[in-house]
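With one protein chain held back, the other chains of the complex are shown just where they sit.
Per-chain numbering from 1; labels A, B and C assigned in written order.
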Amino acid sequence: MSSTLTLGNISLSIFGESHGPAIGAVIDNLPAGEELDIERIYKFMARRAPKKDGTSTMRSETDTPEIISGFYNGKTTGEALCAVIKNKDQHSADYKSISELARPGHADYTAFLRYNGSNDPRGGGHFSGRLTAPLVFAGAVCEQMLEKRGITTAAHIYSIAGENDRPFDPVNVNAEQLKLVKTRYLPVLDKNADEKMRSVIDRARNDLNSVGGIIECCAVGFPAGLGSPIYNGIENRVSQLVFGIPAVKGIEFGIGFEAAAIYGSENNDEFYIENGEIKTRTNNSGGILGGISNGMPIIFRAAIKPTPSIARPQNTVNFVKKENSVMEIKGRHDPCVVPRAVPCVEAALNVALMSFLV
Amino acid sequence: MSSTLTLGNISLSIFGESHGPAIGAVIDNLPAGEELDIERIYKFMARRAPKKDGTSTMRSETDTPEIISGFYNGKTTGEALCAVIKNKDQHSADYKSISELARPGHADYTAFLRYNGSNDPRGGGHFSGRLTAPLVFAGAVCEQMLEKRGITTAAHIYSIAGENDRPFDPVNVNAEQLKLVKTRYLPVLDKNADEKMRSVIDRARNDLNSVGGIIECCAVGFPAGLGSPIYNGIENRVSQLVFGIPAVKGIEFGIGFEAAAIYGSENNDEFYIENGEIKTRTNNSGGILGGISNGMPIIFRAAIKPTPSIARPQNTVNFVKKENSVMEIKGRHDPCVVPRAVPCVEAALNVALMSFLV
Amino acid sequence: MSSTLTLGNISLSIFGESHGPAIGAVIDNLPAGEELDIERIYKFMARRAPKKDGTSTMRSETDTPEIISGFYNGKTTGEALCAVIKNKDQHSADYKSISELARPGHADYTAFLRYNGSNDPRGGGHFSGRLTAPLVFAGAVCEQMLEKRGITTAAHIYSIAGENDRPFDPVNVNAEQLKLVKTRYLPVLDKNADEKMRSVIDRARNDLNSVGGIIECCAVGFPAGLGSPIYNGIENRVSQLVFGIPAVKGIEFGIGFEAAAIYGSENNDEFYIENGEIKTRTNNSGGILGGISNGMPIIFRAAIKPTPSIARPQNTVNFVKKENSVMEIKGRHDPCVVPRAVPCVEAALNVALMSFLV
Partner (left out) sequence: MSSTLTLGNISLSIFGESHGPAIGAVIDNLPAGEELDIERIYKFMARRAPKKDGTSTMRSETDTPEIISGFYNGKTTGEALCAVIKNKDQHSADYKSISELARPGHADYTAFLRYNGSNDPRGGGHFSGRLTAPLVFAGAVCEQMLEKRGITTAAHIYSIAGENDRPFDPVNVNAEQLKLVKTRYLPVLDKNADEKMRSVIDRARNDLNSVGGIIECCAVGFPAGLGSPIYNGIENRVSQLVFGIPAVKGIEFGIGFEAAAIYGSENNDEFYIENGEIKTRTNNSGGILGGISNGMPIIFRAAIKPTPSIARPQNTVNFVKKENSVMEIKGRHDPCVVPRAVPCVEAALNVALMSFLV
């Protein structure tokens, strides 16, 4: 398989190419009878749309999903939910001239090999960041189902090119904070971070360059005792989904890589009882022990690489003629995809968490 | 599912509890007719055995896998390969007194919730690091199949508690270097790192504490053009397997999290032609673009948390009686599992890569 | 899952409800670079359309699939192929009055239980025979891929209400015969059977009743040595797909149930060499031994029950109010779905066979 994923009783199938007729998702076996607020799904998906403030591309993408199955009388039917998002505003001409040239950092060359040259290269085809829209749709649907079960999730920009936001408080983060950050144009906790991040993105754009960043994602209210050891743990399912977002190069749960440098006595989260509930004083584990939730906030971070499409001339190869070449990537490109990747990472978490509740 | 994983045409099922009769693995649909050098499998698995030099526990674990199916006349039959590893030397008594106490950093409490108290808690049960032995068996088998296809893999200790080894050269690393590092007692590239790491482990042990680290893993010779975008890419499959190793808290491919802090112009790996072959001058992508191999070395790192079992008294809870408590973990425990986790991470890569070749 | 099926490296996801906006299929991981003759797909699908001659409903269903992904420049891209078929001509009103009454032989009551009353009941919703159209699309696509590999498949009406066609000659059936029967309005081998079948269907319709039948399906040219024992054999995959066609109540391979009544000496197919090729003199096994093809024609039959929707008054229950009731089913219904099910069964075989070739 390529873009079909089975997580326990749920399966998610992402289809489409960037400049083909449409993209979309089929999500099979979500619970029946769940009311869906469609406007709210649109709003969730709008968070992935290009920002109008210069932090991202000026392409107008109105990604309105059309739900064509699994939804009736305002509620899920329990059958496969399929949403289709029509493609438009395609400047395929921008891409045509470079289709034999491997854009550095892109999958042009590897896709050519994998599909014997039959893949649709326009706009990155199936490899385009645009293919995260169906995931975001799935995540927006799951968000509402999670909320009805008392679970709130959100992601924020942890850093862009080294400019840091305040991290989530891994012990005390709460639903209100999560809901608040989702309303922000640039989703950061510390308003000062907003300006610094904008400025580093601006600089990159002016420099015909790009920057990456880190996204931190959190769930509160997820019941303790869900997940499994070894291959069906929360980390396994979340990482499968998160690595389905094109620019992701790393993921860490709890304190993640930092755990590698400290002592066991520091890393271990001591348990205690508070109001009859079992909690931990720290939350270095990110709310997951043995693949199973322990009732503390679930926290992870994903590393997003800088957009590979930059306007500067780059050395590369013509992979058909097998000769060295130099290329300039035309078209409009995000100098930073991190803000737009925030709802994608959140969506990945939402789908993963729902898979444990079905 | 819990411990069964399907990767394309391959499936891997890990079974067993630390102090039950046996543990093992079933690997289904490996190629038929592959000769297996059993001694070499033993040697691969011995790399996971406790070190006798004080860097790990003194328990004697002779994990001799018995292949009970899928192997005939020195070759794989193409049917499910099952290996069973008998358990012995169990000091279950050491654990009995604490079975209602949640060892901090362990899955005692979450497993209790997940399995309504019916899981086998002795020695960590199915959550024990011992359950990596079947994975290592699977990885040892795949190592030989990969080698026949010109693919070499190895992992080394990238760091322990902040003491670093020299990293793999992501562009020039070659099969000989990989084969060499696998022969070392402490698998490091820089001999000086060996001593520093031993000393930091020694200090932790003397201090009744533990340390973690980072493991770096590499494959060379893996053909370009294998993998898939979105949910069946190399990153997805590797991370599914690597997060099946209990202490792993993070994974990053290529330069991983570092990519989040640099410019696109720095991160993009420029392509060029060398002797008619397409290569990249840098290898920040870790040999993977769009989930598909590009022919460069595949490189990733996994963060290993410090062993949660430390001899110091720790605050915790009795999760049955729901009351605060203090516990001291008896028994012999590794002050650092990183050296023993090296072949586990390597095995995870081996299984993931084979899944693209079947 | 409900309507997602993974067969080795292929997955098929069927979505939609009969009177919702659209139905469709996602087929993931078909080979890249396969030319598709779209007109021919339409023709294949037209074989499933209602017959205009009175053997089936008068509803006009123009099931034109729109391929919205996985297809570019006349060829498959290797990415998920998604086709959407818009619904129209819905007389939902016909169904509204009976939505609390369980039509005998239909899934109204079981669907109500399964989905807590949230399923879309209009026209049978996801349980409608209409949901075979996406399968037929998938089968039409696979037919062309199989043909390029020298494999021909076809199904014919083996019997309707006891009126029999001549069966396929299990040893000598050939590609031309298979291609010919697909062109027939009522796909039968013996022209005399055509008339008898029409007359039995006519009688049923006039009698406000319905009839079922048996469909026989065959593949020639499928290479020997494909398939697997136990759970991934040809029988397993074919039967999974065939039982996805609503009215199917049984399936048998080769001589099937007849084998239960004869001697081993009669049932065993003796092997012999002809022109250097291994063949069998009889083909009671239906071309499958141990789940694996032996190079002889693959043959199976599927039993199709009589259409449950009949115009006669029937005793039933109101499953919401839990009281006895009598109902008359309004609307236009096929007195016999067997002719329309022929391409469905053929499509199921096509998809199953392709799953062994990817």
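Throughout what follows, contacts are C-beta pairs under 8 Å (C-beta built on N, C-alpha and C of every residue); 3 or more make two chains touch, one makes a residue touch a chain.
Quick caveat: nothing in here was measured; it's all calculated off a predicted structure.
The chain that is not drawn here is touched, among residues C:I68, C:A154 or C:I214, by C:I214. Remark: the omitted chain is touched by one listed residue; of B:T4, B:T282 or B:N315 this is B:T4. Counting over the whole complex, chain A has residues 8-9, 29, 79, 228-229 touching the chain that is not drawn.
Residues touching the missing chain, restricted to chain C, are 1-5, 8, 12, 14, 102, 104-107, 109-111, 113-114, 126-127, 131, 159-162, 204, 207, 209-214, 224-233, 235-236, 239-241, 243-244, 246, 248-257, 259-273, 276, 278, 280-281, 284-286, 289-294, 303-310, 312, 314-317, 319, 322-324 (touch as defined at the top). One chain of the complex is left out; on chain B, the residues touching it are 1-4, 6, 9-11, 13-17, 20-24, 26, 28-29, 32-33, 66-73, 75-82, 84, 114-120, 125-126.
Definition applied: only the chains that are shown with their structure count from here on.
When each chain is reduced to the mean of its CA atoms, the one lying nearest the mean of all protein CA atoms is A. Taking each chain's centre as the mean of its C-alpha atoms, chain A lies 39 Å from chain C.
The residues of chain B that reach two or more other chains are 8, 228-229, listed in rising order.
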